[in-house]
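Rest of the complex left out; these chains stay put.
Chain naming follows the written order as A and B, and within any one chain the residues start at number 1.
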Amino acid sequence: MTRMDAFRRRMQGLAYGGDYNPEQWDREVWLEDVRLMREAGVNIVSLGVFAWASLEPEPGRYEFGWMDEVMDLLHAHGISVNLATPTAAPPVWLTHLHPEVFPIREDGHPFGFGNRLQYDPSSPIYREYAANITTRLAERYSFHPALAMWHISNEYGPTAYNEAAAVSFRRWLRRRYGTLDRLNEAWTTRFWGQVYTDWEQIDVPHIPRTWMNPTRRLDFKRFTSDALLECYLAERDIVRSFRDDVPVMTNFMRFYRHADYWKWAPEEDAAALDIYPNPADADSHVSAAFNFDLFRSLKGGQPWMLMEQSSSAVSQWRLNVVKEPGRMRLGSLQALSRASDSVMFFQWRASRGGQERFHSAMLPHSGPDSRTFREIKDLGRELKLLAPLAGTTSRAEIAILFDWDGWWGLEEVFGLPRSDFSYTDTVMRHYTPLWERHHAVDVVSAASPLEGYKVLVVPNAYLIDDEGVRRITEFARSGGTVLMSFFSGVVDGDNRVRLDGYPGAFRELIGAKIDEYWPARPHESFTVEFADGSACTSTWWREDLHLESGKALATYRDGLLAGRAAVVENRYGAGRVVYVATLLAEAAFDDLVADTVETAGVRPRFPGVPAHVECAVRGDERHEYVFLLNHSGEEGASVPLAGEGTDLLTGREVRGRVELAPLGAAVVQVARPA
Amino acid sequence: MTRMDAFRRRMQGLAYGGDYNPEQWDREVWLEDVRLMREAGVNIVSLGVFAWASLEPEPGRYEFGWMDEVMDLLHAHGISVNLATPTAAPPVWLTHLHPEVFPIREDGHPFGFGNRLQYDPSSPIYREYAANITTRLAERYSFHPALAMWHISNEYGPTAYNEAAAVSFRRWLRRRYGTLDRLNEAWTTRFWGQVYTDWEQIDVPHIPRTWMNPTRRLDFKRFTSDALLECYLAERDIVRSFRDDVPVMTNFMRFYRHADYWKWAPEEDAAALDIYPNPADADSHVSAAFNFDLFRSLKGGQPWMLMEQSSSAVSQWRLNVVKEPGRMRLGSLQALSRASDSVMFFQWRASRGGQERFHSAMLPHSGPDSRTFREIKDLGRELKLLAPLAGTTSRAEIAILFDWDGWWGLEEVFGLPRSDFSYTDTVMRHYTPLWERHHAVDVVSAASPLEGYKVLVVPNAYLIDDEGVRRITEFARSGGTVLMSFFSGVVDGDNRVRLDGYPGAFRELIGAKIDEYWPARPHESFTVEFADGSACTSTWWREDLHLESGKALATYRDGLLAGRAAVVENRYGAGRVVYVATLLAEAAFDDLVADTVETAGVRPRFPGVPAHVECAVRGDERHEYVFLLNHSGEEGASVPLAGEGTDLLTGREVRGRVELAPLGAAVVQVARPA
């Protein structure tokens, strides 16, 4: 039994709760808290996330009394604790004693005091104090009966251009490159005459006069992610050294560019996600779906944890719109539909002051007699009905490539043919038509195993290392279908151009050589004609592409590339490759994606269901759980459903068709054939 | 007789003149200056505002000779002097000797040399040198016959994040809070774990990693205003110690966010305003009117001083449009109409070089044979005719709340449901319909006495302390009408949410509980229907409002709040409260304001006069002076006027009706019934 199996058993199904910060409130409030938690069905809270200053008010002086009391109180009410190491919030005394702990900005300036995450992750001072408080906590609470999970620090993220970071960066580079000659080669330092002759000459990449060496920048991103990971590992190993059977995690963030989660996830017992889809953005549930799929995929399909969401509005944007009635429940079900085993919030009770006083909570400023708290209680009741979901998951036939090296290559670095790429936008552009057609999708990195997939989607994979190239090539050779879009395979893992005709990595795979990349002028558009005579416009990008073994699936009808291929099909080994060399108009691209996927033998599971009704499935060897989620706030839907089962939310039998109100949902349990 | 009474007697009516900087010019120019001043009717100049470097060219070496000569010359020509302490412009030797005097920016960087106001107001060094030059000036000129007034420094404003500011800020916080426990409570430092355990840990709020503790930020604004005020008081007390019967002031600015003028004004003999309405902005005269009302109100209705305006274009914007012929005169009369006792300019003679060489002056680069100087002379002649105005003032039945705590709460702090509030815009939104209907309005702070007013207008008073809440509540209870708009009464004086249902401060007053604030999406609009069946749109903001004792004056016809109250009326004690919970379309809001005011028994004094003809009245026990000011540059106006009187500008009798040319004006003296 894994640690997470034990955890699920303890939860008796799904985990429900949120961050709990009792140190902000008086004792009498705590009593109301536990009473209302029970009323709401809460079975777990994350405790102590920002409590360092309350636990160690002066260096070496500890105040655990209040936490003892809270732990006991929670336990007495049957509420488990996800106990946080409080190291995301170094107390003022630490940075007052050691100002060098403050992260230095890219322009060379330190930040002032007054936030969380105000530390240089490479700082030995920070690491020492963090290890100490972690040890104290572990000593005291490892065997407390309320303890169900360790929550290591919070939303790891700070980038620091400090001297300690420079020391650490040099160490990291030595490990990566071994010799300066190899570093100089990888960074192409002969360009603009920047050859390093001593390791000590290498500094963190403060803003230079114009723009930065792209590989130095890339390596600094990699290093920063690794430096943060070291912080995590140090704390994890401490709590493990006291007790080995409690799961340990840290909470990640939606589309977070500064840490390579593919490297982190294996070090956690569960991938855990904080996500705040913007209710003012009509499509935010689609990118939520992608992130849910990512988090399920990060640990190879294991159920993950929704660690933070908001009950209604947040406060970190200039405009913070509320979640309309029903939207919070629907978003929670959506996470469950893609294999989350929890629904958790930041935070239990809305703060009275401080930066996030208007961030909504399970228990809002207006108290228990409020729309929000009523919805929280209703959801708590429903989650009990959904207990069978716990531990189940899903597996797709389609994989989409999403990794941090590719992201950093496209966005962290200046000097591309165009420097307004958005990696997440391009990934969502590829994911959306699959989502709209209710296809299940897994997410993979360039290092993931690809066996078992029928289709691999590769959106603008500009930077990809040799191992990634090998895996993709091998996938196609052995019969897979690859859908790849433009400006992929251009540079190697050192951000150096693969020479002798683009795309160096994939020239043979796509069956074409590209002479030059031709970004389009603003407002310029082209007509692209498909083999079947249909036509669409394209914009933003073209490629001066010469077919080799490939053939044109579509050609330009106008412009200087008239008659030349815009979409290429290549047979490669036993596989099929479709390469899209321009930005096709949305509808045409969506059709191409759908067609490519179906040609590869992936059958739509939910034909005829409108796009706004999200369909997702998780299950185990005995049951499937079919989620039908109506994201429209205006329209109901009558959804055909093959087979028969039970809607767990209502307990009613379902056969042939399910009726959904606006924002309505069904979770249909279907028995698998034995 | 007050100091200002004596001053008015000395002026023999209104004060007319401007900043005079003879140190920029040769002696022969001075002679032309006084000749032309007399020609223009100038009776006072502000002398020495930026003259520190000319008076004390090296530390401890003084050159008063030139100023002696100028004072004598002015006196010989009958021109009085408003003598400035030159401390707004520390000489280069001071900051060269003591670079720590330069203000440090929010990002931790010092400013370079090359401006006025380049000092940290908390710096003991700056304060010592400033006290010294002030003492020297006072010693020498306190009894010079030209001296009519002291002008302490100039446009107090610098914010500094220096070490001296930090020391001073800690002292200020100790005075405010007494103990760290109370500070930690007020600042909610348990949030994100930022508890202070030693006063020395508290720093000025340099930019942190993401965003700033809202109460720390608020207190730093308060502190900075107080630190500047200390500088003012120190210099004022020095000049007072030499001679007690000369009025002392400093010049304030239009809508200036960085100093709480309500705290400053009691320390001055007259409130004095520098104002530069932008001629490119078609409504700038309306916000000018508001500022004039504010300055009259700052000292409880005493006549104030227009200390600086421009004769034509300024130079501080990217686009600096001239005042068309007649506009400068009209703006001058407008200030007088709202109880200014002076018309003064920056500056007398246009500078040849330096940063403001293209800022227009009474005497422009093109010399006396110029449009501008002709208008200056014409205005001088007219001001003599208006001498009876001096010392008269006005009192309104309507008060509007405008204070700095409220401003800082809405704008200096991030993390609100929406963070694009403009306090001055919302105040002007409430003031404009009153201005357009020619209602007289006073301005009040949360600490002002409210007796005697019929209506109190409260625009978006997000932050209001307990005393303010008490005053407003009491005002309604005893029969006043309160018109309050949304997101008022949310937090206390420590920027902490008033719990248990918004608006904590005013839930009983407005007769409703608000569950959640619902800012609108961009481009989202709603239909609001009034009791009389009329409807309008609203945008930007809604509130999930539940009526308690209040009743709906208007409800939403559509959206998720359909049928719910958008405007609430509540009877409270003997009073009436109208609470507007959304941003109504302009015309509907204007009608609501007009209706609320008239329902409260405030009768329009100038019915039927078009909006572009501003009507304002000042007077004393014997006379009223009715100003009719046509702000249209294209249209004339025929204005009905009850009663009869004399137009002081023309000397003509006025009966029943006044004809105004485009940009025309009349100042009708009407005898009060005995």
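Quick notes on this one:
One rule holds for everything that comes next: contacts are C-beta pairs under 8 Å (C-beta built on N, C-alpha and C of every residue); 3 or more make two chains touch, one makes a residue touch a chain.
Computed from a prediction, not measured in an experiment: that's the story for all the values here.
This structure file defines a homomeric complex of 3 copies, of which 2 are shown in place.
By our rule, only the chains that are shown with their structure count from here on.
With centres taken as mean Cα positions, chain B sits 50 Å from chain A.
Within the complex formed with chain A, the chain B residues making contact are 107-109, 186-198, 200-201, 203-216, 414-420, 494-497, 499-502, 513-522, 544, 560.
Residues 21, 23-24, 50-54, 57-58, 86, 89, 91-93, 96, 103, 109-118, 158, 280, 312-313, 315-322, 324-325, 350-360, 364-367, 370-372 of chain A touch chain B in their complex.
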